[in-house]
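One chain of protein is taken out of this complex; the other chains stay put.
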Amino acid sequence: MYWINTIIQGALVGGLYALFATGLSLMFGVMRIINLAHGDFIVLSAYLAIVVIDGLGVNPLVALAIVAPVMFAFGYVLQRGLLNFTLGGDILRPLLVTFGLSVVIQNALLELFSADSRRLQLPFLEMTSVRIGDQLAIGLMPATVFVVAVVVIGAIEILLYWTDLGRAFRATSDDIDTARLCGVNNRNIYAMATAIALTVVSIAGVLFGIRTIFDPTIGPARLLYAFEVVIIGGLGSLWGTLAGGIILGIAQAIGAAFDPSWDTLAGHIVFLLVLLFRPRGLIPKTFGL
Amino acid sequence: MNGVPYRIERSTRAGRVSFVVMLLAVVVLLSVPAWAGRAEMRLLIEVSYYLALAQAWNLLAGYAGLVSVGQQAFVGLGCYGFIVATAFLQVPPLVAIPLTAFIVGLIAIPAAFLAFRLRGAHFAIGTWVLAEVLRLIFTLIKPFGAGTGMSLPIAVVRDIAESRVIREFILYYVSIAIGVGTVLSIFLWLRSRQGLALAAIRDSESAAGSIGINQQRTKLTVYLIAALIAGLVGSLVVVEKLRITPAAAFSVTDWSADVIFIVIIGGIGSVEGPIIGTLIFFALRFLLADYGAWYLITVGTVAIIVMLKAPRGLWGLIGDSFNLHLFPVQRHVRLDPERANRSGPSISRGGKLQGSSEEWAK
Partner (left out) sequence: MSLLQTEELVAGYGDFQALFGVSLAIERGETVAIIGANGAGKSTLLRTICGLLRSRRPTDVRFDGIPIGSLEPEQIVALGIAMVPEGRRPFPSLNVEDNLRMGAYCHRAGPWTLERAYALFPNLAERRFAMSPTLSGGQQQMLAIGRALMANPKLLLCDELSLGLAPIVIRDIYAAMPGIRAEGTTLLIVEQDIQRALRVADRVYCMQKGRVTLQGRPRELGRDEIKLAYFGV
């Protein structure tokens, strides 16, 4: 029973990891940019939530309603005003510019908020558990996170396959020149991709901040998790991303069951194993997004 | 028969001038312990090993197209490797330094096997994950002090030299040797035939492949050399600090971020760039020493701006506008009509070196 509990906890966290990965793979799919500041944007969202909570006295979920649009706008401006100018050449420029961004954001957060650990409080969710049978209890918080993750991924899937914008994302991912011949404005489409990616990131960030204590320096670790999920699940498949997240979450949970400090390492090792034996991931799609 | 004779020149006038200047600089550096204090020597030690790391990263990213954010894996392995060699295996410290580097180079082979399964940006993060794996493993290994790290045993410290002054001297000269040696070796390597292959890969991977350059092997060689250099630096760091923790040994900030910024700002893809970058980096550190996190915010912002406006860095701007090559790695073809009567290599008139538009148009 203990192990089943562990695996379920891991799977539920996996939903959050899948959310981390969704934003990353959206940007990569459309623009072939790996945003090295991705993890720091997750942390930034959590800090923005703190600002809103401290300023308005609301709870984190309400704060999210403000943080998400702010991150949407920020993503659009960031892409249009900065990252668009790194495109069109080799990978060095977007990689190094986002790396620079990562360092700047971490240190700016350090200056503004100090290195103290913080946490977003949502007592109701955190304290409540749902009992299943006599030996299984699932916390409402982890369950909520998982459900939100599935809903968001489903929403992105609908966006990509049922809307004009999503179709444009997929077409751009395939062939930007021909997409422009259909009327797609490349500068705008890239900015929309980043805007949506950062909106997803903000949701993940607030949920993350409720779940874990955070400080300005833990962004890069989330980037690595997001990346590992993308690789384990396979590039180009959203539901593969969810599967990848679940697998990473379970790996970490099992590692932690042996010794709490082994969680991250267990995840890395599973990642390396997938890299070794199935470098294309467990559920790769053959094309683009 | 009506060919224009040519000869290949390797050196430039600026190169010859700067050679003399560098020689003088090295002489000055060698004399430093005689007149400078411990703080200055420590600074120069640090400059040396950042220079070495920057040259290594420049080779990786600027020439082989391998953007690694995981060099700290090999620095850390160098740190712990040195301790293992000296404390557990009783290897004399001065032998342990190159030995450790060599072993780190060997460990880089399976690492490359894993990392090379990824390309581009994925490769970058993959190397980072590898480094993190190592950091976490070392955080958990009890004999190495786990999270709190370990110190260099006194016996080993005494092995280097009995007096602290002599130890500082030894550390200093070894560092300078490594710093200058790295620059020199890389420069000479780039001038060689293999270096030409590397420059070809830097300029165009597909073109390089089509003329038969074995890119995988060249990239692997570069990766191993960079790991070796990082291993050397790792040993130096332990000797300098006398104590190491996994967080410090495998720090992405110290051994990747700072180095990457150095190379970006100084100039990627040239031997001069990392030198300039290291000087600028330490100047900035000195100027902004009292401003805490603002220092890194500034460096990061400068790096972003440089990447956007001057992708080949400060040296790219200077070197390009003045056509300056202080470390000449190029081969210049000089057309030499005066030698028309003597026998020698020549190119026929039909093949111009720089085609005009009409000739290239279909």
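For reference, chains read A and B in written order, and residue numbers begin at 1 within each chain.
The rule is simple: a contact is a pair of C-beta atoms (placed from the backbone, for glycine too) under 8 Å apart; a residue touches a chain by one contact, two chains touch by 3 or more.
Values in this document were obtained by computation on a predicted structure and should not be read as measured data.
K.L.:
Write down which of A:R80, A:R167 or A:R280 is the residue touching the left-out chain.
P.N.:
Hidden-chain contact among the options goes to A:R167.
K.L.:
Who touches the missing chain here, A:D54, A:D90 or A:D175?
P.N.:
A:D175
K.L.:
Of A:G57, A:G133 or A:G183, which residue touches the hidden chain?
P.N.:
Only one of A:G57, A:G133 or A:G183 touches the chain omitted from view, namely A:G183.
K.L.:
Against the chain that's been left off, what residues of subunit A make contact? List them.
P.N.:
Touch set of subunit A with respect to the missing chain: 164, 167-168, 170-171, 173-175, 177-186, 287-289.
Quick note on the criterion: only the chains that are shown with their structure count from here on.
K.L.:
Need the CA-centroid distance for the pair subunit A / subunit B, whole Å please.
P.N.:
Once rounded, the distance between the two centres reads 34 Å.
K.L.:
Can you name the residues of subunit B that touch subunit A in the complex?
P.N.:
Against subunit A, the touching part of subunit B is residues 61, 65, 67, 69, 114, 117-118, 120-122, 124-126, 128-130, 132-133, 136-137, 139-140, 252-253, 257, 260-261, 264, 268, 292-294, 296-297, 299-301, 303-304, 307-308, 311.
K.L.:
Could you pull out which subunit A residues touch subunit B in their complex?
P.N.:
That would be residues 28, 32-34, 36, 82, 85-86, 89-97, 99-104, 106-108, 110-111, 220-221, 223-224, 227-228, 231, 259, 261-262, 264-265, 268-269, 271-272, 275-276, 279 of subunit A.
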